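A single protein chain has been omitted; all remaining protein chains appear in their positions.
In this document, chain identifiers A and B correspond to the written order of the chains, with residue numbering beginning at 1 in each.
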Amino acid sequence: MANFWNKLLYHDGRGWWDLPRTQWQDPNPQMEGPFGDGITPIKKAWDFITAASYHHGTPLFYVVIGVILSIITIVEVWAFNWLFLGGLLIPLMLVLSLGKFVLVVGFFMHLKFDRKYYAWIFTACMVIGIGIFVALLLLLEFGHQVQQ
Amino acid sequence: MRFPRIFPRPKSEYGIWSWISTVDHKRIGTLYAVTSFLWFLVGGIEALIMRVQLSQADSTLIDPELFNQLFTMHGTTMVFLVVMPLSAAFFNWLVPLQIGARDVAFPRLNALSYWIFLFGSLFLNFSWFVGDAPNGGWFGYAPNSHVAFNPTHGMTYWVIGLNILGIASIAAGLNFIVTILNMRAPGMTLTKMPVFTWMTFVTSVLIVLALPVLTVALIQLQVDRLYGTHFYNTAAGGDPVLWQHVFWLFGHPEVYILILPAMGIVSEILPVFSRKPLFGYTFLVFAGVAIGFMGWFVWSHHMFTVGLGPAANSAFAISTMAIAIPTGIKIFNWIGTMWGGSIRFTTAMLFAISFIAMFTIGGLSGVMHASVPTDAQQQDTYFVVAHFHYVLFGGAIMAIFGGIYFWWPKATGYMLSEKLGVTNWLLMLIGFNLQFAPQHWLGLDGMPRRIFTYAENMGWENTNMYASAGGFIMALGVLFFIINVIYSARKRVPAGDDPWDGRTLEWSISSPPPHYNFEKIPNVAHRDDWWFTKHPELIAEYYHDEHAGELRAPSGAQFDDDDFAEDEHAEAHASDHHDDDDHGHGIHLPDMSYYPFILAIGLTIIGAGLMTYIPVIIVGVVILLWGLLGWSMEPVNDPAPEGEAHGH
Partner (left out) sequence: MASASATYEIKNEHGEVINTSTGLSNKKLLMWAFLGSDVMFFGSFIATYLVYRNRSLVGPYPADILEIPITSVSTFVLLMSSLAMVLALSYIQQGRQKLGTFWIFSVVVLGSIFLMFQVYEFNHFAHLGLTPRTNLFGTTFFILTGLHGAHVTLGVLWLMFLGFGSLKGTLRKDNAIDLELAGLYWHFVDIVWIVIFTVIYLISARDVAPPGSPPFVGH
C-alpha cells in the first residue's frame, strides 16, 4: 500500500507535480505522471489530431468537435423535453452550454492553440462581464421589491 | 479586386482636404484638441448662463425648461465632448511619441474615431437649433426620460448622439490598446512605459468595456422612445431602477475614464519639474490598474437613496471606501516625487500641483459620500455638485491645462508665455475655488441640485453670488489662455527640442515632430530613457542592476538577439525598396484616405434617419457600405506609379 502511494505521489525521489519547469532547468525533462507512460499514446494521438506543432487542429479534429457540439445540443433538447428535472434543469442546462461555449472558444477560436495573450484578454473581459452582471441580477432580485 | 474610385487617393499635404483625409496621429490629435476646446467654450457658456440665473433668488432670466436643457447639455458636453476627447487628443499626440512608434496601430481607424466624434457632437448640439435640447440630465434617468414623461425630441437627440459618440470612443479605445501593447520600441517593456501611456492603456480598457453598457442602455431607451417597446415603460411592468443600474454600471468606470488620463499627465509633469524620477513608479501603475478594476464594483454608491437594502448598501460602501486606497497611493507618490526635488514652478507645474490639491479635496468629499447615512443627507444637493467639480474641473481640467502648457512647445515648436500662463492658472484656481468651495456649504444647508431658482428667505443668496462671481473669474482665466495662444503664436519664441529637460522619448525628437516621428526607432534601456541618455552619470544612482544599460528584447517577444538583428536588417532592407514614399528617410507611412470621413458621414445620416424617415436611413447605409467597401479594398499604401518614385 505504501508502495502504491509512493508511486502515485513520487517519482525519482520527488513529487511528480514537481516537474522541471523549463528545458533549461532540466535538459532531459521527465514527463511521466503517476500513471507511468500509459498516457503517452493518448498524448501522441492528441498531438496527431490537433497537429499541435502547427498551432491549429486538423480538419478531422474540428469535425470531431462539431459532432460533440451537436451531441450536446441533442442532449440539451432531449433533457428539456423528456426529463422532468424541476430545479435541476437550470444548472444542467448551464453546465452543458458552458461545455459548448468552452469547446467553441477553445478549439474553433483556437484559444487552446494560440498565444496565451488572447486567452487572457478574453478571460479578463468575461470575468468582469460575468462579475458585474451577476452582481446586477442579485441586486435587482434581492435589492428592492417593485410594488405592482 | 479593385473598388471603383470616385475620388483619387488624396496626396496633398496642405489645405482643408489634407486635414479631412489625414491619418497622421499628430494631426488627428490637433483636430481633437481644437474641436473639444470649442465645445469646452460652449459648455462653459452654458454653465455661465446657469450661474447668472442662480446668482439671485427668484431670478426670472430663464425658464425652468431652458434650465433643464442647460444643465443636461452642460454635463453631457463636458463629459463626452470635452474631457474625454481632450484626453483623446493627448492620447493621439503622445502615445506614439512616448512609446517610440511612427503612428498608431490603425491610422485610418483613428481618423474614423475623430470624424465620428465630430459629427456625433454636432448631431447632439443640433438639438439646440430645433428648440428641443435634451432635458433629462446627463444621466438621462428613465422612466423620467421615457417618452411617456418626456415627449419632446430632446432626449432622442441625446440618445442617438451619445450612441454615435460611443462608437467613436470604442474605436479609439481598441486602437490604443493595440498600439500600446504592440507598437512599443525595442526594449520598452511594460514596466518601462511612461505612466501617461500606462494610464492611457487602463483608460482604453475601461472605454472598451464600459461604453458598450451605455450603448445598450441607450439602444433600449431609443427603441422605447421611437418604436414603443417597454424596457423602461413602468406601465408595462418595466423596472424603474434598471436604468440607474445599467447607467451607473457604465457611469462609474466613466468617472475613471475621465480622471485616469489626467493622473497620467500629472505623473509626467511632476518628475520633470522636480528633476527627480517618479517616486514609486510601480505603485503608481498598479494603483492605476487597481482603480480600473475596482471601479467596476462601486456603481451602486450613486444609488444609496434608492433603497437597495442594507446588505447591498454596505457592500458598495465598503468597496467605495476601498477604492480610496489606490487613489491615496497615487497622491502620496506624487508628493513623494516632489519631496526633495529642485522644483521649478512653471505654469505646467503649478497646474499639476493644484491638480493634486484640488483632487484631494474632491476625493475626500467623495469618501464622505461612501458612507451611506452621510450620503442620504447629501444626495442631490450642491454638496455633490461641489464634489464632482472638484474632481472633474479641479482634477481633470487642471491637469489637462497643465498638459497643454507642458507639451505645447513640443507640438508647435514655440513656447507659450509663462507670464500669461501664470495669470491664467491663478485666475482659474481662484475662480474655481470661489465658485465651488461655497457649494459645499450650500449643499449641507440643503440647497438641491437642478433647481432653476430658489426663494429669497432660504439664505442662499450671498453664497450663490460668490459662486457666480467665481464662475466669471474662471471664464476670465480661460480667456487669458486664448490670449496666451494668440500672443505666443505671434511672438513665436522658439522652444527647441527639449525645453523642460524632459524625460520621455517625445523630447528626443524635433519640435514640432516630423511626419515620421522617429528617424530611427529608438532602443529603450531604462524608464525615462531620454533623461538617462542625457545624464548617463545618473544611471548608477538609480539603477543598481549592472545590466540595466543593456538592450532587451521587446516584452513578450520570443526572438533572441540574433533574430533581432535580422529584423533590423529586414527593416533596413525593406526601406531600400520603398523609397517612393519616404520623405528622404526610408520611412514608410500609411497613405491618406477619404474613407473614414465618408464612413462617419454615413453613420451620422443613419442617426438622423432614425429620427426622421426610413429613406434617410437607407441613404446612410449606402454611404456607410461605400465607405466600408472602399476602405477594405483600399491598400494601406498605394503602389507608386512609375516615374513618380522621387516626386516629393
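In this text, contacts are C-beta pairs under 8 Å (C-beta built on N, C-alpha and C of every residue); 3 or more make two chains touch, one makes a residue touch a chain.
Every value quoted in this text rests on a predicted model; they were computed, and no experiment measured them.
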Contacts of the hidden chain among displayed chains: A, B
Residue among A:N6, A:T40 or A:S97 that touches the chain left out of view: A:S97
Touch criterion as defined above, residue of B:V130, B:A236 or B:I325 at the omitted chain: B:A236
Those residues of chain A which, in the complete complex, touch the missing chain: 55-59, 62-63, 65-66, 69-70, 73, 76-77, 80-81, 89-90, 93-94, 96-97, 100-101, 104-105, 107-109, 115, 117-118, 121-122, 124-126, 128-130, 133, 136-137, 140, 148
Residue numbers in chain B that touch the chain omitted from display: 1, 101-109, 170, 173-175, 177-178, 181-186, 188, 208-213, 215-217, 219-220, 223, 227-231, 236-239, 242, 246, 249, 554-559, 567, 570-571, 574, 588-590, 628-629, 631-634, 636-637
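The working rule: only the chains that are shown with their structure count from here on.
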Inter-chain centre distance, chain A versus chain B - centres from mean C-alpha coordinates, in Å: 40
Contact set on chain B toward chain A in their complex: 209, 237, 239-242, 245-246, 249, 293, 296-297, 299-300, 306-309, 311-312, 556
Touching residues (chain side chain A, partner chain B) in the complex: 117, 125, 128-129, 131-132, 135-136, 139-140, 142-144, 146, 148
